[in-house]
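With one protein chain removed, the remaining protein chains of the complex are shown where they sit.
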Amino acid sequence: MISAIFAENLTRRFGQFVAVDHISFEVPAGQILGYLGPNGSGKTTTIRMLLGILHPSEGRAQVLGYDVVSQSEQVRASTGDMSQKFALYHDLTVWENLTFYAGMYGVREERRVREVLYELGLDEVQTQMAQTLSTGWRQRLALATAIVHRPKLLFLDEPTSGVDPLARRAFWDLIYSLAAQGITVMVTTHYMDEAEYCSLIGIMRAGKLLALDEPQRLKDSLPGQVWEVYVDPLLPALEMIENHPAVRHVGLASDHLRVITTEGEPIAIVTKALSEKNFQVRTAQPGIATIEDVFIALQ
Amino acid sequence: MINRLISLIRKEFIQIVRDPRALAITFLMPVMMLILLGYAATNDVRNIALAVLDQDQSPASRALIAAYRAADYFQLAYVVSSEEEMRQLIDNNSARAGLIIPPDYSEQVNSGRSAQVAFVLDGSDPTVANTALSAAILIGQSQSTRIVTQRLERLGMSRAALSPIDVRTQVWYNPGMVSAYYMIPALIGQILQFLTTLLTATSIVRERERGTIEQLIVTPLRPWELVLGKLAPYVIISFIDMLEVLIAGTILFRVPINGSLILLLTMSALFLVTTLGIGLLISTVANTQQEAMLTTMLTLLPSIFLSGFFFPLAAMPVWLRAISYLIPLRYFLIIARGIILKGVGIASLWSEIVALIIFAVLVMSAAASRFRKSLD
Partner (left out) sequence: MTETLIRVSGITKNFGVVRALAGVSLWVKEGEIYGLVGPDGAGKTTLIRLICGALRLQAGRISLCGFDVADETERAREQIGYLAQRSAVYEDLTVLENLKFFAEVRGLPKEEWAERCRWLLEFVGLAEFTGRRAGQLSGGMKQKLALAVALIHRPRVLLLDEPTTGVDPLTRLDFWRLIIRLVRGEKLTVLLSTPYMDEAARCTRVGFLHKGHLICEGTPRELRSRLAGRILELIGEPASLLIDLSRADRQVEDVQRFGNSLHLRVQEGQAEMVIRRLNEAIRKAGGRVHRLQLVEPLLEDVFIVLSEG
């Protein structure tokens, strides 16, 4: 069976700057690949190369069996792309935007346009101008334009940025239903809770792919133990234990500290150190490792 | 307070300098326009290609042809042997006019009868045709006068008795009637208007487009400070452009500046208040730089056509002439041409100056009342 995405030593340089540095990975069809990394770590550049709109400086990649350089036309015809800034015409209506993109991909049947509108629940706003839509609706319309030509692989570049929690959840329900239809999805996001919904997760830093695996295996591989420490005042406590030898990493998690201890070190050493400096330690309970922990530990 | 203004102006200049391409265009455009308009858009028609069919081939017919050649309106381009050949030359635009001298021309002239000469014209370009027509008639008349004079002199009459009226024309202010002299003052006005309107409108809209206006709004910067700070750099640039055109005009086209330079600059400043106000007004309406640019174009076209820039106001229908009174550039052109070409002073221009002042006050107050330091 052909992999949906296959990349080997994929590299892209801009002058001296190496945006993507020899990355290799493979994604089987039907998977949802969450692609994480700080701003400027090379996520968007990777997607652009896979879409065939940016040529690799080195290495090769195949998308749905097509070479991204020599068969970029086929790549573009069978993939969908939804970019960070939703590429919509603000002065066109929902219907006009969608029929325009359908036309660009050579989709002539009005039935397909209707079908997509209905599938994404856009039928109730189809006569509205894109600029009058809320961010959540605009995001759905952008998704609609990316799937109107029935792509087998979908690239989503920070699709949920700036969207409220409820709309984000609704959007992920849509992604799931697309994946259930056999569409492979590659999605970048800054929301670590969303990353948990993916079947595969890749983490990038400074152009390098640090890890690519199933979420659970990534979390299992996290060295050390996660603790949720409720302490007052929060920030000085964080700053105090930041460089403590028993602490591998510490971060702010809503109203408490999330501490990853060095392997074999008990949390008691840390809480004792805090209490000695007159911090009020309320509780310290073991936490379950999350993708956010993995992400932060790898950076 | 004054410091705030200075820092706003300085920031504006830094940004202007950081975009060297736009800056270069700002300074090259006026000179380019001057050269284009000065050389190309001239109404002085010369060297019209003339085809001649001389069926007479006599000393008299050659004298007539020589008379046409002597005037620099015509250039003897073709000597043809048939009317058909002449038609072809005019059809394919090789010749614009044709002179047909009949076979009996010298016979008619020498026998004292009136000789018929045909002058064929391509009327598709009215400017050329008009000039060619009047020149052809004029040359024909003077040639016939000469023939008559020669004839009468032979009969012993004095030259003075032969022409009871001798009209001596004397052209004031632009004796060579060079179009460039007329164009350059107009060009100054047009450049002042176009650049200031466009630059102020887009520079304010750009802040809105990029979202920086929001940060400016929450500073204690007062609305008039914001306006003044945004306008001042473009006033300076426009003035430099104006001087550039004046200097280039004097060097390239030898346009004499007959009046007071100080008065010219003062009047330009007065005119600028109006055009800046228009730019400011546009910026309160436009949401994108593109909109601002198109709106500027919209204000520019009537200014060019109804101000007397190209087409004399006197030749326009009454209703259009009425509209032209609403065009500030109209008044500035009269003032600029007055100062540069005629060398006149305030005394002869006061009505236009008053009109400009009224415009400046009206436009600026309209702009000020619309311009708000807020997002809604």
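Here the chain labels run A and B in written order, and each chain numbers its own residues starting at 1.
Just so it is clear, a contact is a pair of C-beta atoms (placed from the backbone, for glycine too) under 8 Å apart; a residue touches a chain by one contact, two chains touch by 3 or more.
None of these values were measured; they are calculated from a predicted model.
Within the complete assembly, A:Leu234 is the residue of A:Ala29, A:Ala77, A:Met129 or A:Leu234 that touches the hidden chain. When you scan A:Ser24, A:Ser134 or A:Ser221 for touch with the missing chain, the hit is A:Ser134.
Residue-wise, the contact with the chain that is not shown comes from B:Leu221, picked out of B:Ala67, B:Ala129, B:Leu152 or B:Leu221. Across the entire complex, the residue among A:Ile23, A:Leu54, A:Val68 or A:Val163 in touch with the chain not shown is A:Val163. Mapped onto chain B, the footprint of the missing chain covers residues 1, 3-4, 6-8, 10-11, 14-15, 18-19, 210-222, 374-376. In the full complex, the hidden chain is touched by chain A at residues 37-40, 84, 134-136, 158, 161-167, 169, 172, 190-193, 196-197, 215-216, 233-236, 238, 251-255, 290-292, 295-296, 299.
Note that in this section only the chains that are shown with their structure count from here on.
Distance from the chain A centre to the chain B centre is 62 Å, each centre being the mean of its Cα atoms.
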